[in-house]
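My questions all concern the structure below.
A single protein chain has been omitted from the complex, and every remaining protein chain is retained in its original position.
After this line comes subunit A, so read on.
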Amino acid sequence: MELDEISNLPGHVVDQILSQLSIREAVKTSVLSSKWRYKWATLPNLVFDNECYSFSSLDQTVVKSKLVNIVDHVLLLHNGPIYKFKLSHRDLQGISDIDRWILHLSRQSIQEFILEIWKGQRYKMPSCLFSCQHLIHLELFNCLLKPPSTFKGFKSLKSLDLQHVTLAQDVFENLISSCPLLERLTLMNFDGFTYLNIEAPNLQFFDIGGVFNDISFENAFQLAVVSIGLYDKRQSHAYSSNLLKFFVHLPHIRRLEIQSYFLKYLSIGFVPGKLPNPCFNLNYLSIRINFNDVDEVLTALCILRSSPNLQELEVLARPEEQAAVGTVTNIKEDNHWSCHQLRLVKIFGISGIKPELNFINLLLSTSPGLEKMTVKPASNNGGWELLKDLLRFRRASVHAEIIYMDP
């Protein structure tokens, strides 16, 4: 009889092995031998996803009840602390069974909670979730949040990811400001609130995409990576200068992505030639822009001029708005400005109109360190003309390589 090596591994190593398996495979090990009987039951991380159960039944009720059964059983047989609980199954609806599981978890010191409701209505989070004071990571998909009045915030929460969620305005503001350790915040497709007032002193990473009226940061000086997409082009709000207001609270920004119509939002109000406080740390910038909108182009240029250490730039033209040619922006002047650090530029989706060419010309003539510029037009129409123009532009960098990609 050979020695049973694997069963004699230290407990934490066995845990590590089991945690690499899907919950189904892990539970299955309990029939192996007496030593394996309850090894799985102390696993601190429970993940119920498509892996844990994939029966090819199209019937909702079957799938639902099986899933409920599995989670029930596992939670009942489980023994010991649960640090991570993830529930994300493509056939999962917001059923009341989840309330019971969350109640169970809220009595443990759960640290990581991930719930993704793939189907049906928003699932209303039970109030017991808001008492999980050990939470470090919270991720919700298709949920409705309505914390009880006694909710005092998540004191340990570092990472919050909310997608397809509904929150009232005051709930949202209270939630963000009462998580003092929050470092990462992701918000996608939300409703119930339209003013984003972000007050999070430790926030470093912020990714947002949705419809909102206004955004402002307050005491969020650690922010380094920001990606903002505004999905609605109707701009109602106008401060004296959205641009100044936005950047004044982002002194440490390193990466910035301006997506969808957010540049349009920034272009509202006064656009200075340069920001009063340059973004010294910004080394990556991605902007989606309508080149026919003079204000947007000026806003983009203002950001560029205020980013002396920018190394990588990505410009995505919004194709749907390229049609009407308005006043041609004249941007060739600009005497005292150059992008010294700029090495890589990508310009995608252009159609070869004058403002685009001016913009490219400007970049080529003011970037002495440029190594590579990749240009990819939206369509093949006028490809040759575009190429001819590109060839003619003077380049400040002797190393610059222009790569033309077929659409």
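Just a few scattered comments:
In the analysis below, contacts are C-beta pairs under 8 Å (C-beta built on N, C-alpha and C of every residue); 3 or more make two chains touch, one makes a residue touch a chain; residues count from 1.
Just so it is clear, contacts and distances are computed from a predicted model.
One subunit of the complex is not drawn; among "SKP1-like protein 21", "DNA topoisomerase", "E3 ubiquitin-protein ligase CHIP" or "Ras-related protein Rap-2c", its UniProt record names it "SKP1-like protein 21". The hidden chain makes contact, of the residues A:64, A:274, A:376 or A:395, with A:64.
Residues of subunit A in touch with the missing chain: 1-10, 12-13, 16-18, 20-22, 24-25, 27-37, 53, 55, 57, 59, 61-62, 64-66, 68-70, 72-74, 76-77, 97.
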